[in-house]
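Missing here: one protein chain of the complex. Every other protein chain is in place.
Entry: chain A
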Amino acid sequence: MNPIINEIPVSYILGLAGILFSIGVLGVLIRRNIVIIFMSVELILNSVNLVFVTFSKALSHISGETVVFFVMAIAAAEAAVGLALVIAIFRHKKSTNVDELQSMRW
């Protein structure tokens, strides 16, 4: 394990995770391209993963890292299904702009 990482304070890493999380949320809220939104969601998930790992290390407890594996697996599954849907929608609408996908409201 690289000793430099041990010297970084926990609060720095949490700050980074917060910044990543906020960027992800903002991306989900303001971007219109569905692929970008997907990437922002991945960013959110990864920021959470980072928090888990950090605490796992700081507390010398394995459970945080275990959860990270679950999150990764679910993220992969979600990406697979989500991208398939995106492709299907794109074939149908010829567009990836979410504002144009509003035909299912009341």
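Points worth noting:
Keep this in mind: contacts are C-beta pairs under 8 Å (C-beta built on N, C-alpha and C of every residue); 3 or more make two chains touch, one makes a residue touch a chain; residues count from 1.
The definition used in the following text is that contacts and distances are computed from a predicted model.
One chain of the complex is hidden; its UniProt record names it "NADH-ubiquinone oxidoreductase chain 5", one of "Sugar ABC transporter ATP-binding protein", "Phosphate transport system permease protein", "NADH-ubiquinone oxidoreductase chain 5" or "Hydrogenase maturation factor HypA". Across the entire complex, the residue among A:Ile30, A:Leu59 or A:Ala80 in touch with the chain not shown is A:Ile30. Residue-level contact of chain A with the missing chain is found at 25, 28-30, 32, 37, 98-99, 101-106.
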